[in-house]
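Here's a structure for you.
The other protein chains are all here in position, but one chain of the complex has been omitted.
Per-chain numbering from 1; labels A and B assigned in written order.
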Amino acid sequence: MELIVYGIINSITLSLVSLGFTLVYSISRVPNFAHGALYITSGYLTWTFLDKFAGFPYPLAILAGIGITSIVGAMIYQFILVRIRGMEISEIIATYAIGLAILEGLRWGGLRGMTFTLPAFFTGSVNILGASVDYQRLIIVGAGLLTFALLYLFTRYTKIGLAFRGIAQDERAAMMLGINSDMTAVVSLAIGSALAGFAAILLLPLGNIVVETGYNVLIFAIAVCVIGGLGSWGGVIVASFIIGFAQILTEAFISAHYQMVVALLAIIITLLVKPSGIFGKQKELEERV
Amino acid sequence: MSAEPILSIKGITKTFGGLKALVDVSFDIEKGDVFGIIGPNGSGKTTLINCITGFIRTESGQVRFRGKDITGWKPHKIADMGIARTFQIMRPYYSLPAFKNLIIPLWSPRARKTGGWRGGGKHGDRDTVAVDILEEIGFERDSRVPYKLASTLPTGYQKRLELARCMALRPDVIFCDEVFSGLSMSEIAGMVPLIEKMKSEGITLIMVEHRLRELFKVANRVMALNFGEKLTEGEPLDVIENKQVREAYLGSEGV
Partner (left out) sequence: MRKERIDRGLKVRTEGIYAINSAREILYLMGPRLLLIAGLLALPFVFEFAPYWKRVINIMCAYALLAIAFDFLANYVGLVCLGGAFFTGIGGYFAAIYNVNLGLPIYLSIPLATVSGALLCTFFLLPCLPLRGVYFAIVTLMYPLLFTRIIEALDIFGGTNGITGLDSFPNPYLEHYAIIIIALVFLFGMRRFVNQDVGLVLRGVKDNDQSVKASGINVTRMRIIAVFVASFIGCFAGAYIAHLYMWAGISLFALDFSIIPIASVVIGGGGTLVGAAIGAFILVPLSEILRAFGTFRIVIYCIVLTGFIVFKSEGIMIYLQRKYHQFERWVKV
């Protein structure tokens, strides 16, 4: 019972973390290797606001943190990626380099040790089906579900959301219909970064803000996206449940050290069995047969 | 010539999501045929080629080449059997000079088996053969054209390069995916003799084409597709007289 509760929480955590990555990939076709860095940036910014400016209200700090992260994301596209659009090798190298620069820069700037923590929204815990769950985790689950719902509504019912889907399906056709592909890509990076930041705000109170988390987040986000099918939204949710439960089970029965091994094994099995992922798009399959 | 067709396709079906791209398409191709496949845009012609040459997996149906079942084989193995194809959207190896483009097919196991490339001396022998093939296909040997980067070639030459890439494999069957499209009239006029020459060399050709006039000059049998379904098959003139085919091309009011 405990395992199921923790598994669900862990899965929703994972999907929150990976939504930003998959959103960016599905719309701009840029594998955003700076995802983990943006995640940490948001946490660090929020911490800075709280710590350096005494009396700064927590919600405002959060908003500022997410907002700045999202601007950073948009700027990454606007000033760097837009110039190398379509050159896959350069895109990968550039996003990876930016991510490393941010993470290692933060580390150099003093983001080390245990002093960097965000406070939980509410302290305390409840007992659900025999498992003790603190409020923060409940908020994560709630916020995760809310995010899915909002994203769903956003892509169905808003103009820019529909433009997103158009670009994701067929960039050229969408461009012909008057959708500005660069603009949507900027917005997608902004939203993707904001999602990463949002996930960070929710998750970081559970631990410390450390640079290593940035790498872990990137890796788990990628693992979830590859398994679900790169650029597939439904896939993200299914895949995060698969990895989420696999992790909880390995943690319970083997050792927590193997979480990353599980992620990598899952990627490799996916690549061997069904390369396009669980919900891989037909188009991609066709390209690769 | 044996009675068995060189290539026989039975009941190929392929759907993309909800869209039926091909529905139970069957036909036979005899050795030495120039077989035309016509149909309006989106009628599944290119998908059919992709299915036969292994670039897309079919859902059902069977492809037999010389009596051997090659359904679901990997593209490179099918090419290795002697079925070459051109691509509708030409993408030559842009970073290589035109004649170096042919090194790739000449390096393939098939070309090595057939030994066709063993032309010149010990060194650069593939280069020599490559230039020979290009000359055959209409690149002037002594001009700069064969030595230019493939990315700088005009469309007509890129199409020829695609054909040359197929020829380098010494295939038995070539699938030509719209070799005439995007070419000027004079370029097409230059291509037709090439097709005829290949035919006279005993290569079986399957041509997907929109330029019916040129196609009917060379083809001896034609099949018409519409919405993934086979409408009819037969002599070129019979096919074009077919009511369904006319409807498909001109719309039902046009008839």
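Going forward, a contact is a pair of C-beta atoms (placed from the backbone, for glycine too) under 8 Å apart; a residue touches a chain by one contact, two chains touch by 3 or more.
This is a predicted model, so every value here is computed, not measured.
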- prompt: Which residue among A:Y135, A:F245 or A:Y258 touches the omitted chain?
  reply: A:Y258
Query: Which one touches the absent chain: A:P31, A:G65 or A:P205?
result: A:P31
Options A:I62, A:A94 or A:V187, residue touching the unrepresented chain: A:A94
- line: It is residues of chain B that touch the chain not shown, namely 53, 55, 74-77, 79-80, 84-85, 87, 91-97, 100-101, 103-111, 126, 144, 147-148, 165, 168-169
Message: Touching the absent chain: which residues on chain A qualify?
response: 31, 33, 79-80, 83-84, 88-90, 92-94, 96-98, 100-101, 104-105, 107-108, 215, 218-219, 222-223, 226, 230, 255, 257-258, 260-261, 263-264, 267-268, 271-272, 275, 287-288
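Assume only the chains that are shown with their structure count from here on.
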- prompt: Just curious, how far off is chain B from chain A if you go by their C-alpha centres, in Å?
  reply: 45
